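All protein chains but one are shown in place.
Note that the chains are named A and B in the order they appear, and that numbering of residues resets to 1 at the start of each chain.
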Amino acid sequence: MSERVLEVEGLVVTFPGDTGRTAVVDHVDLTLDAGEALALVGESGCGKSMTALSLLRLVPKPGRIEAGRIQIAGQDVLTLPIPALRSLRGRGAAMVFQEPMTSLNPVLTVGAQVVEAIRLHERVGANAARRRAAELFAHVGIPDPEARLDAYPHQLSGGMKQRAMIAIALAARPKLLIADEPTTALDVTIQAQILDLLRDLRRDSGMALLLITHDLGIVNEVADRVAVMYAGQLVETGSRELVLGAARHPYTQGLLRSIPALAPRGARLSEIPGSVPSAGAWPSGCRFHPRCPRAFEPCPRIDPGWTELRAGQRARCHAVAKEEAS
Amino acid sequence: MPLHIWINGAVALFVLGAAVATWRLRRNALWREAGRELWRRRPLALAFVALYSALALCDSISWIDAEGTGVREPRSLLVRAFPVDFQEASYSAPLADVEFYGGQPLQHPGAHWLGTDILGRDVLLQALRGARVALLVGGLTSLIAIPLALLFGVAAGYRGGWLDDLVLFLISVLFAMPGLLLLIALIMALGRGPVQVCVALGVTGWVSFARLARGETLKLRELDYVQAARALGVSELRIIVRHVVPNLMHLVVITFVLMFSSLVLTEAVLAWLGLGIDGSWGQMIDRARDELSRDPIIWWNLTAASAALFGLILAVNLVGDAVRDILDPRTLRERA
Partner (left out) sequence: MSAAATRADVAPILRVEGLRTWFPVLAGIFQRPAAWVRAVDDVSFEIEAGRTLALVGESGCGKTTVGRSLLRLVEPQAGRVFFEGQDLLALPRAALRPLRRRLQIVFQDPMASLDPRMRVRDLVAEGMQVHGIGSDEAERTERVAQLLARVQIDPRHMARYPHEFSGGQRQRVCIARALAVEPRLLVCDEATSALDVSIQSQVLNLLRDLQQELGLTYLFITHDLGVVRYLADRVAVMYLGQIVEQGETEALFRAPQHPYTQALLAAVPSLDPVRRRAAATVRGDVPSPAAPPPGCRFHTRCPRIFDRCRVEPPAAYATPTGESRCFLSDPTEPRARGERAS
């Protein structure tokens, strides 16, 4: 009986462009229960980072959340007054970003930054906060935590910085952790450590995880459920096993087929021809149709709706709809 | 050949050069975009700068009237817009009919919109003519200083080693010297003419841009596309000319615009010390000093010159800030 931690319905985020405002996030729905991990996958420009930022109303100007409903831990994020929003940020949900180098203030010690996060949400004295900061550091696997509290970001390695970031995010015991490409900037052995850490943290505290990534391998390692994004829209969602093992949408299939690690040596890699359309220049009808090997008559005209498949998997594709109907 | 012919020739060459440069730049999409953006953001300031430039141009083209018809001195286009021999005996207030001291009727009553100065010369005409001097100071000096700065800065930044040490030493020495004293010494040595003043200003003014160019070159040198050119076997000189300098051009434009106003102001200070260029606003201001303490006060000389100076500096600074924002590499990339 898990509580619903995140519920997003019909989210639309727009940015101004040459031809008026364009929706870079176009009617996205997501749900996440306590203890679950949902991976939001897509390539650059698909809108996944913007989706993550909008959950805490962090969309940078001139972007705007135009429509939709976002509920975190039962609170309606979009109508919260600012003080309540600040309290939600950190306590309801916390965010970890991609670049540990720029996410930490270089002129403050990491300890000071964790303490700041703690004291924002709890009324504790400086000493108590420091003790808790050291506990957090130990919890995220930073060796010699007491000493490390006084280190400056530049004195820490990439992996350590990212752990410190995670410690800051965990300071107020959030119900939801939003991690935006948390390991992209890290080496693969460090990445493995951080992924293990995220998994352990979830197991111990029942925290939900929304993971934004472009790496399908990470998705397989970490996620329970997957949502695939393309050109601002979700195109396929479902459980990890189904989406990765039995993908139905041609884009997901294309992505999986073009991964070198899965290809036999020496054969040609399967390509998705063309390139990702930029916001404002979305193709008509189904946005993937110019690059799709299975495009047929309705695809350039009509934006496909969701086709429900088994066990909660769904895909947004005319070809899949046609298959299911027969 | 008389001086005014040389100047006419120089102006013609300059205009030709500017036209060619503008034509070539317009073919470049990046600069065209920047130009349009500038016009969109600061149309008023740009119009002002254009106005001053037009005045300077008008004052630079001069010729002698044909035999027997008029004055035998060469008169510029700007001067010709005013009546011939537009002079009084001495001071007169703006739009006055009579002289300031003594009340004698004027030769051109009511025609001097900004009055006349101690020698009876029309103040408005002088103020307008000051534009030529200002643009000369800004333009010619930059023409000297910027290539000098590029030469030293890029060479030092790209080559490094002893050349870099030498140039840095030179820069540090020049920076350590009190700028004004150095200027005074140079002008005393070179002479008091306009070109000499510009040379002196140029020779002392190249250092800060050289430092900037050097820093930027150090950064550009490590970029992948420079490495790629080296890997292709492109010679160092060619890399500098084709890859480094074009990517410094945005800095050149910004520096030129910002340097311009500081040069004009420096000339005003030099004029205060008696070392300026004849006909500059600084000189007008210097001459007007005593007039303020008179009773009744003679204010129109100082006001006219100050207003003209202020107008140009303000316009150039506004344009300069906009240029800096537009040509910032980050915004360049975003718009692209």
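We adopt the following convention: contacts are C-beta pairs under 8 Å (C-beta built on N, C-alpha and C of every residue); 3 or more make two chains touch, one makes a residue touch a chain.
The structure presented is a predicted model; accordingly, all values stated were derived computationally and were not measured.
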Hidden-chain contact residue, picked from the options B:29, B:66, B:176 or B:189: B:29
Touch criterion as defined above, residue of A:44, A:127 or A:326 at the omitted chain: A:44
Residue among A:82, A:126 or A:261 touching the omitted chain: A:261
Chain A residues that touch the omitted chain in the full complex: 43-44, 143, 157-160, 187-193, 195-196, 214-218, 220-221, 240-241, 244-245, 254-256, 258-263, 265, 268-273, 275-276
Residue ranges of chain B at the interface with the undisplayed chain: 29-30, 223-225, 227-235, 238, 242-243, 246-247, 249, 332-333, 336
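The rule is simple: only the chains that are shown with their structure count from here on.
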Intercentroid distance (Cα basis), chain B paired with chain A, Å: 55
